[in-house]
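Apart from one protein chain that is not included, each protein chain of the complex appears where it belongs.
A, B and C are the chain letters, set down in written order, and residue numbers restart from 1 in every chain.
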Amino acid sequence: MSEQVALTGNEVMSQAMRQINPDVVAAYPITPQTAIVQTFSQFVNDGDVDTEFVPTESEHSAMSATVGASASGARAMTATAANGLALMWEVLYIASGTRLPIVMPVVNRALSGPINIHCDHSDAMGARDSGWIQLYAENAQEAYDNAIQAVKISENKDVMLPTMVNMDGFIISHAVENLNLLADEDVQDFVGEYHAENPLLDSENPVTVGPLDLQDFYFEHKMQQAVAAENVKDVVLEVAEEYEELSGREYGLFEEYKLDDAEVAVVALGSTTGTAKTAVDNLRENGVKAGLSKIRLYRPFPAEEIAEALADLEAVAVMDRAETFSTTGGPVFADVRAALYDMGADVEAVNYIYGLGGRDLKVEEIESVYKDLEEIVETNTVEDRVQHLGVRE
Amino acid sequence: MASLTEVRWHGRGGQGGKTASILLGKVAAKSGKNIQAFPEYGPERMGAPVLAYNRISEDEITLHCQVTEPSIVAVLDPTLLDVVDITEGVPADGTIVVNSKEDAKTIKEKLDFEGDVWTVDAYGVAEKEIGRPFPNTPMLGGLMKATGLIEFDKFLAGIETELEKKFAHKPEVIEKNLAAIKRAYQEVAN
Amino acid sequence: MVKPGDGYKEIPEGGLILESGNAKRYETGGWRTQRPVIDLDTCINCFRCWAFCPDSSIETEDEEIVGVDYDHCKGCGVCAHECPVDAIAMEQE
């Protein structure tokens, strides 16, 4: 059972949250996420969910209250964007380090300054090493599907790590697209009931959470977290398989678009991958063997699998919608290049930083990237390893 | 994506341009098409010129870039013609529908546009049918006639469903809007 | 109880401590330079020492003060100082 709807990404995300029916949602409004908590508040006040909504006075408190609720044994969610995510920063690490399976939609937006409310990935990319699982979506359908799967991924006993469900600000969050919603009871059955192992609320078995953990044990706890991260890939695939049975929609660690026989390819994540598909189609019509790798699971990074998928290419361009100011390229580039190096793959990899602060990326611009790749293949030289695409001089 | 149609809405903040694009998208989706409807967001407030877009296609739409070459343009306020270039990017065989009391020929000349130009007095229609000058629903009616994007009967049925969701507690609003759409459909001319 | 030297595979995940009040096993008595000694004959069981002790180290039984938990008492001397009948003396360790 599913229903065809035409909704904005934010509306879809609040529908996913309604269907998940978390015990607690603690959140703060921030553009472009606001509509999620706004719509969800209406569900709460209309009695459509069992959720206690905690309208905090800041994102720091939103994440803090979510941690308190999750540690208490509740299925707890929040949602944020941009500077809101930045304000949560400290507590992100506490959530993952405490192994709390919180699910948080993040509506990706540029970080200040100067202030800009539009889409880029600076916010989530900055939090990429906070111990959270990160899923990215091409469109509202994927964002919805990821949110529902995230609950199951996070709560898996071999994982117990929080997940950020990323969705491009405005481009997805504020655009109406048509998609399928699952039936409420199917989502409920899929996510099941959450039973925390050591909740604060269990009076018979009091537990101390978040102690001072010094040189003698902190490292061991971080090692446990690293092991859990290792487990994520398998669990993501298991959950995807189960979800496919329910929805008919297929998910993996990443999507390969016309990559099989491709000679040149782009690696990207988020809504741009949709536009890139059109570029690939156009180029294919002109005889260019173009392909695309769309990353869905970015943290933990499926290095081996991605490298394997790219290993037979001649050249690859990694697209980053975030700057690191390292002068060595964006975050995705660093990961992909390292993965290719480990594989010993003979593939030239270059990087394009694009779309900062909501700068539009047109089909032609993506096509130009493929043309650059062809030239690299032809001349066997890389002139600029890292380029900024679509910026004026 | 041969079947892709792109629409650009010009309005003023508060006029319902965004709502018009969403309604169009939703109704088109109901009729089995793939759609996108999205406004251009900025810090603009009430009165400022604003934009909204639609993509409508028989095929899956994966594009997530801005619409730069819309084949259809709807203008919700006649005074916008003096403020923004509403023909920007519109191909020569495109269609432009303008809320204006003037006839299509006059507007076509004013715009210096080769393509199909239609006008409808959306404010007048709205005043008559709704009692207030909301140009967005009449413009949808005009757009349907001018472009044939969706079969009009199907469109009417679809819009009724959407309005029912929006105005569940105000059935009279639904009736008035439907009447405005129908009147604009009749009155729009090229 | 997690023991010193335990590996990551043996200890609870996420830094949780699953045994409440196990700090009792950690002896802070060694911090003391002076020890409170209660003269139970003089004691009037007002329980002020019990209330004030920062280290939960005044032992009680059947509504009476019975002694000091020297495993944990840090010898601050508050009990002796606050005793209204001078029943507690601080003695050098």
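General remarks:
The definition used in the following text is that a contact is a pair of C-beta atoms (placed from the backbone, for glycine too) under 8 Å apart; a residue touches a chain by one contact, two chains touch by 3 or more.
Methods note: contacts and distances are computed from a predicted model.
A chain of this complex does not appear here, and its UniProt-recorded name among "Probable glycine dehydrogenase (decarboxylating) subunit 1", "Molybdopterin synthase catalytic subunit", "Dihydroxyacetone kinase DhaK subunit" or "Pyruvate ferredoxin oxidoreductase beta subunit" is "Pyruvate ferredoxin oxidoreductase beta subunit".
Although it is not drawn, the missing chain touches A, C when the whole complex is taken into account.
Among A:Ser64, A:Ser96 or A:Thr273, the one in contact with the hidden chain is A:Ser64. Only one residue in the set A:Ala79, A:Ile94 or A:Leu179 touches the chain that does not appear here, and it is A:Ile94.
Touching residues on chain A toward the chain that is not drawn are 23-24, 26, 50-52, 54-58, 60-62, 64-74, 76, 90-91, 94, 200-204, 206-214, 216-217.
Listed by residue number, the positions of chain C touching the unshown chain are 1-3, 11, 15, 17, 19-28, 31-32, 45-48, 50-57, 60, 63, 69, 71-78, 80-82, 90.
Keep this in mind: only the chains that are shown with their structure count from here on.
Because contacts link the chains only in sequence, without closing, their graph is best described as a line.
Distance between chain A and chain B, defined via averaged C-alpha coordinates, is recorded as 35 Å.
If you average the Cα atoms of chain A and of chain C, the two centres end up 51 Å apart. Multi-chain contact residues of chain B (touching two or more other chains): none found.
Only residues 2, 4, 6-8, 11-18, 20 of chain C touch chain A when the two sit together in their complex. Residues 4-6, 32, 117-118, 138-139, 168, 170-172, 174-178, 271-275, 277-278, 360-363 of chain A are the ones touching chain B in the complex. The touching residues of chain A, when paired with chain C in their complex, are 97-100, 160, 198, 205-211, 213, 216-218, 220-221, 223-224, 227-228.
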